[in-house]
Every structure is written in C-alpha cells, then in structure tokens.
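I have a structure here, written as structure tokens, and I will follow up with some questions on it.
All protein chains but one are shown at their positions in the complex.
By letter and in written order, the chains are A, B and C; residue numbering begins at 1 in each of them.
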Amino acid sequence: MKRSNWEEYQKSIADDKYYYARSCIRQNFFPGSEKAFLDIMQRDLGKEVFDDPLHTSCTGIGYHSDIVPLETIMTVVARQFALMNEAGYENFISSCITSFGIYTELLSTWEEFPETEERTRENLYKATGREFVKPKNLAHTSDIMFHHRHAIAERMTRPLINVNTGEPLRVVEHIGCHYAKIFPKKGIGGSEFPYVLAGMIEAWGGEVVDYPERRHCCGFGFRNYLVQANRGYSVANSQKKLESMAPYKPDFIVCNCPGCAMFLDKWQYTVAEMEGITYGRGGRGIPVLTYEEMAGLVLGYDPWKLGMQMHQVDVEPLLDKMGVEYDPSAKYLGPNGKYIGKPEPAIVNHRSQRNLYSIKL
Amino acid sequence: MTEKRVAIIGGGVAGMQMAIHLKERGANPVIIEREPTLGGKVAGWYVLFPTFTPAEQVVAPLKQRIAELGIEVMLDTTVTAIAPTCVTLQHGQLLRCDAVALCSGSTLFDARIKEEYGYGIYDNVYTSADLEQMMREGEVRMANGERPERIAILHCVGSRDEKVCQRHCSKVCCVTGVKQAIELKRMMPQAEVFNFYMDIRMFGPGYEEMYREAQVAHNVHFVRGRISEASPLSEGRLQIKAEDTLTGRPLRMSVDMLVLLIGMRGNDDNLPLATSAGITLAENGFFHPRNHFLDNVESERKGIFMAGTCSSPKSIGETLCEATTAAERIINYLNRSNKA
Amino acid sequence: MASNFGFSISKPRVIDIDRNNLRKSNEILREMPELQSCIGCGSCTASCTAGNLTSYNFRKVHTLVRRGEYVGAYEEMNKCMLCGKCRLVCPRGINTRKVAMLIKRKLGDF
Partner (left out) sequence: MSFYAHFTLPFIIGALAMFAIIAYRYTSWIVQLPRRDKALLRKGILSFATIRSVWEVICESLLHVKIWRRDPRLGYMHMSLAFGWFLLIAVGSVESLLYTGTLLVPLQGHVFFRYFATAIDKHIPLMDNIMDGLLLFVLSGVALAWFKRLRSRALGMRRTTRHTIGDRLALSTLWFIFPARLVAESVTAAIYGGGGFLTGSLGALLGEVVPASVLQALFEPVWWFYSSVLGIFFVAMPFSRYMHIFTEIPLIFLRNYRLSVGDKRTSYDNFQVQACSRCGICIDPCQLQAELGLNDVQSVYFLRDRREHQLTLNTAATCLMCGRCSTACPVGIDLNALRLNSRVEMRNTPSEKRFVYLRGLDRSEGMGKVGYFAGCMTMLTPRTLSAMQSIFEAADEQVWWADKSGGVCCGRPLKLSGERDSAHKMVAYNTELFRKHEITTLVTSCPICLRTFKEDYNLEGIEVLHHSEYIARLISSGRLRLRKGEGAFVYHDPCELGRGCGIYDAPREVISALGTLLEAKHNRRDALCCGSSLANLSIGDQAQLRIASSLTQELEQSGADTLVTACPLCKKALGRSAKVPTRDLSEIVAENIV
C-alpha cells in the first residue's frame, strides 16, 4: 500500500505546558493509563502537565445521550477553559476522545456562531462568576504522545518486537470515531488514514495491521450501550471489527478512546460467554491496550503498575512475547498488597470452539 | 478563401475531424495541440463501444488524412487566451486567424479525490482509463502479476457527486463500464465481474442490447448501489462495501481488482480561456453553446466555435458529428465575413 | 451459551458475498441466464397476485437468492400462486414463473 496520505492531515501540537483534562471512563476502568501518561510526560520527558483537581467531567456522555443540553455542556466546557486560564495554561489536552470531540465541536460552534460563545460567557459568569479565554492549542493526549514518540523511542527499553522471533509485533489500532470523523482535519491522518496511533507503533518497532473494518465504530454509540436492551447492537459492532481483524492474527489492539478500549476489551468477554467465540490465539481474546499502556511497556514500566490487570482479556501472552518480566502473583494485589478483585477472563477454553470467521484472503 | 485561417484548439478526434473538413472546404486550419501527439483521449483507448471497434481504427485514418492534406499542426503548444481573430500561445506569441474552434476536450476526473476508493493508495484499484491501457498492452493483471478472479467495476466516480463538485452525468461511463465488463469476461471467462451502478444510462444505439448481452451472455452481476469504501485485505485484495439497494441490505465482498469508471470534467483552463474570449462557462465548468438547439456548436461570441467534449461529455460518434457540423458553420461564417 | 446478559448480539444484515455459498445461485443462473437481465423495475411485484395480499416481493426474493441469501427465500417463494401475471408484464421477457419454480426446486422442493 502506498500510504502517505496521512501526511495531508497534520495539526499543530504544543511542545510543553499542558493543562490536563481527565476522562470519566478511564478514571474508572483504566486509572493506570492516566497515571502513566503523567509519569511519562513529567518524569521521562520532563514536560509540564497540570492535573487540576478542580476540573470536572465534560458531560459529553450525557450530552450524546440527550440528557445534558447543549447550553449546559458549553458552560461546563467554558468552565474548564476558565480553570485552565486561572492555572496559567493555554494548551488544553484531553485524555478522552469524546471530550476531545466535544471541545473541538464547541470551539468550532463558537467560531461559526459567535453569539453562542457570548451566551456561554454570560451563562458561565452567572453560574460561577468566572470568565474564560479559549485555549491556544487543543490536543488529545494521544496527539501529545505522538508528538513525543521519537523522544520516547530514544528512551525505549522494550520495543514492540516479539523477543522469540525478532519479528515486529502485529498491532491493530483503533482511533475512535470522535477523534477524526467529526473534524478530519483535527486528527492526525484524518479519518480515512489515521496515523496518530500508527505513528507510535511504527516509531516503537511494531507493525501496523490494516484490515477492512479498521475505520468501523467500536459500537459504543452512547445510547446504544446505555440501554441494556440495545447492547446487542453495540456488541455486534465490536464483533464485526473483531471478526474482520482476527484473520490477520494481531498481537494486540491499541485504542485511542476510553470507550473503545473498554468495549473492545469487555465485549470480547461478552462474546465469549454468549457465543463461545474468541478471536485471539489459543482460545484467548486479543489483548486491548491504551496507548499509554503501550508507551509504558516500551519504556519498561511494570505492567501491574500500568493497571493492566484490570483488563478482561489477559495480557500475559503479550507480555511474554515482549519479554516483559512480571510477577504473576502480584497481578491482583494493590499497591498496599491487598487483593483488589479479579475480572472474569475472556477465555472460552472450557467450551467448544466455533471456527473463526475466515474470509478468502 | 485559402488565406482564411481557422485556429483549432485541440488535436483530438474533434479537432482532427474539423480540420479535415475545413481543409476540404478550402479553409486553412491549424491544429494547436498541448500534447506531443495528436489523438487526444481516444488514442489511449483500446476498443470503442458499442461495436468493439479498435480506437486505432478511428484515430489512425484521421491522422493519416491530416498528413495527406498537409494540415498545419502545432504540437506541445498551449493556448493561453483566445479571441475571434487571434489566439495567444504559451510564450505570448500571437497567432492571427479568422475564426477559432474550441476542440479542447475535457479532463478525466482524478480518482484520488475519492479517497475512500483507495486509488493511488491500494495496488489493485484502477481507473477505467488504466484498464484501457492494460487492455491495449494485452492483458489484465493484478499488481502481483496474477489474473484477477473477481473484479468490481464502480460507475459514477466523479459524476453525479456533489461531494466532488461534479453534479453532471458523464454520460459515457455507464456504457464504458458495460463494455469493459464484457471485455474482461471475454479475456477471462472464469472471472466474476460485478458492476456497481446508481442508474444505468444506456442512451445510444445498441447500448441497451450490449447491457443485456453483458447480463445474459456473460453473467456480469449488476448491483444497484454505490460502493462506499474500499479497504485492503492481504495480498493486495480489497474489501468493498455498498448497499444492494434492490434488496435494501448492505453488501460486502472481497475483490481482486476495483475499476473506477471516472467521469469527465471541464478542463481547468476553460475558465481563463473563456474569460479571455469574453464568453461564459456552464455551471459544471464546460463551455456552453449559444443555445442547445440551433446554434449548438457556436459560442456566445461570433467567430468562436466549439465541438466535442469541451462543451459536455459526449460519445466519440457525437463528437465527430459535432466537429463536422461546426466545420460547416465555420465555412458559412468565413464566407459571410468575406462578403462583409 | 449460558449467561443471560439481558440482550442478544444483533446479527449482521450485511450480504457477505464471500461468506455466502453461491453454488445454488450459480446453478440457478446457469439454468436461467436470462434472470441476470432483471433491471429491478418491479413490474413483477407490482402486478403480483400474492403480493397484492401479502408482503411477498418476488423481485427482492430472487435478487437475494442471486446474492446467495437463501434464508427464508423458499418460504417466501411458496407464497407465489404461479398465476403468471408477472411473466406477462416483465419488460425483459424473463420467464418469471420458471424462476419461481426453479428457486423452489433448488431451495427445497426436491
């Protein structure tokens, strides 16, 4: 494939001094990832990232579920910007694709319809007495990681290479719809040839696997998964992606978006339970990593410190391939040494296996 | 009459046909061609619908006649401005004349703009023009040199598509798609050919019959629905998605080769030429005639004529016919201005 | 499988040409190549006696069968009364009654 198209989609990314906005989902499901981001940026790369305890959810999930009205979310977002201003930052970075989409959408809305920005200012002032200045630079945290990928590569101790074969690991990436499908120009590589994760994978020695449903939605869909009866549709989308990637035998999936990482991981357990199908090797699922976990691993972080025991698809096969040393007995122990609980595994090795979806390759 | 000079812009089949007629009627035509050879788009084609006549059988006799009549031809020459009595060439040279004929043809749509089809990105995505070239070279092969077993042909790439500013129908792609499907089946009877179409527009004599032949005699599958995207599979194969609108269901399949039937668009220099001549362009970027009925080969300005696909997508037969008509009109015009 | 999740996974509606077994479809087309000349005008369905009384859509059923989607096609075709009106109106001159009988034969009868 002649792949240089991503180069048409570039954006400016600030080098340092970031105001950090967290993700609701990640704080609950992958808290290690956000911690890893801060550690990598601050400790490994020496960047200044401000993790403000005052900031809140962007309310994007509520917004996309028709619970939070547009005016409300605009006010909430304006407050985040005001907090950033008050903290003395101008580069706003978001740890969540939904939030990134929201921030991008609202900034564009304000640009197209200045009167809405004015109203938001009034609302914010009435509600909190704060005023705001729009960020000078808005980026997703993966953009930052992409931006510094070569710096990370320099400090890399465990490249994305199978230590047994010396071959690059085969990695499937999923950028999340709201990263570039709403505003393709705001995502590196656009929506058709996303490069933000691919760039990291390539920089760190892995091989990006292109597969037919690469651009398909993970099925998150907000209302679709929030209503239990509709979840079958949500799972069906993940399943479609998994079926499509399975023939390429990826070593792991790396996700950009909190929801995608959660679903591609957890729906594998659901599908295994409901249909007795898994998509990885040896009756196991395909490990799903966040890009911070991927970065943490290549930089030699302890997988349990990265929170990888929270995954429903076991990551050990991947760790073994990468030659990561880990303590199996410490997997489900917290920093205080206490048992933290254990997710059901996405394994169907006690069940009969249906043949994998095999297309004519 | 002999000193009456007609500048013909473009040496495709329209320009050549017109030049021959003008010369035979006593005028002195000069063909100004941007490319290093005469023949235009047709010279790159393999065979022509609906009779599967080799394109060479149309181009070669015209070229031969041009040579026999000693018609003046300026190759590698670009026109930058026109007026009824004068044509400006690339380096500002002026060419005096008594009438100007636009036979500048059209531009094939750049399939790369429809990025989702992967032209220029995936190996086995070709345009209809690429396929003609492959057929001229004698065989249709995938990038890895193997014979394709399943080929999808997508109609309306760069036609009837607001998203790429091509509202108009390019008219001849449908029949080209059917023709190419038949050629592919003749070359490779075991291959499966799927044509994805929005409407099938078989406007000319024998076209509908050809469409039916493709369906019945060659088992070409016609699926009504536009391909939404092409994605890569291993070994250069592609997965395509469309809606089979006749069943109301999404459809997906893998193919070895995807052929894009690219449409025609107005040349980029139509606008500067029109501006220099003081004439207007049609909304779709083609030249438009003074009116579509009685003066359909004349521009809004006296002394500037047009023929062929510079004024709208056309078949080769129609183009030749227009060139003849325009020549006739030019002769009348020259005679009148002579008397005046 | 055992677990009750309170929902079931939606099955894809997509016609997957790679996954579908086209053997019967190819047999049908070999026996009646004229079926490929269908231009989807819908005259058959519009005139259909059974279609007037039910949601039976002859055009759609045979199109799906040609794409290798056989599920339910036999049952649908069995709604046909073979009255032959569709044959009389088909602008492509397809022997639609034979199509109905052929599909029934290939997909179920014998």
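In this text, a contact is a pair of C-beta atoms (placed from the backbone, for glycine too) under 8 Å apart; a residue touches a chain by one contact, two chains touch by 3 or more.
Just so you know, these numbers come straight off a predicted model, no measurement behind them.
Engineer: Using the touch definition given at the top, which of the shown chains does the missing chain touch?
Structural biologist: The omitted chain makes contact with C across the full complex.
Engineer: Which parts of chain C are in contact with the chain that was left out?
Structural biologist: Given the touch definition above, chain C has residues 34, 47, 49-50, 52-54, 75, 78-79, 81-85, 87-90, 93-95, 97-98, 101, 104-105, 108-110 touching the missing chain.
Please note the rule applied: only the chains that are shown with their structure count from here on.
Engineer: Which pair, A-C or B-C, has more C-beta contacts?
Structural biologist: B-C
Engineer: What whole-number Å value describes the gap between the mean CA coordinates of chain A and chain B?
Structural biologist: Roughly 48 Å, centre to centre.
Engineer: Report, in whole Å, the distance between the mean C-alpha point of chain A and the mean C-alpha point of chain C.
Structural biologist: The computed centroid separation for chain A versus chain C comes out at 44 Å.
Engineer: Averaging over Cα atoms per chain, report the distance between chain B and chain C in Å.
Structural biologist: Going by mean C-alpha positions, chain B sits 39 Å from chain C.
Engineer: Do you know which chain A residues sit against two or more other chains?
Structural biologist: Counting only residues that touch two or more other chains, chain A contributes 359-360.
Engineer: Multi-chain contacts in chain C: which residues touch at least two other chains?
Structural biologist: 18
Engineer: Touching residues of chain C toward chain A in the complex: what are they?
Structural biologist: Its residues touching chain A are 1-3, 5-12, 18-19.
Engineer: Quick one: which bits of chain A touch chain C in the complex? Just the residue numbers, please.
Structural biologist: Residue list for chain A touching chain C: 228-233, 235-236, 239-240, 270-271, 273-276, 351, 357, 359-360.
Engineer: With touch defined as at the start, can you tell me which chain B residues reach chain A in the complex?
Structural biologist: Residues 115-116, 120-123, 229, 231-235, 237, 239, 254 of chain B touch chain A in their complex.
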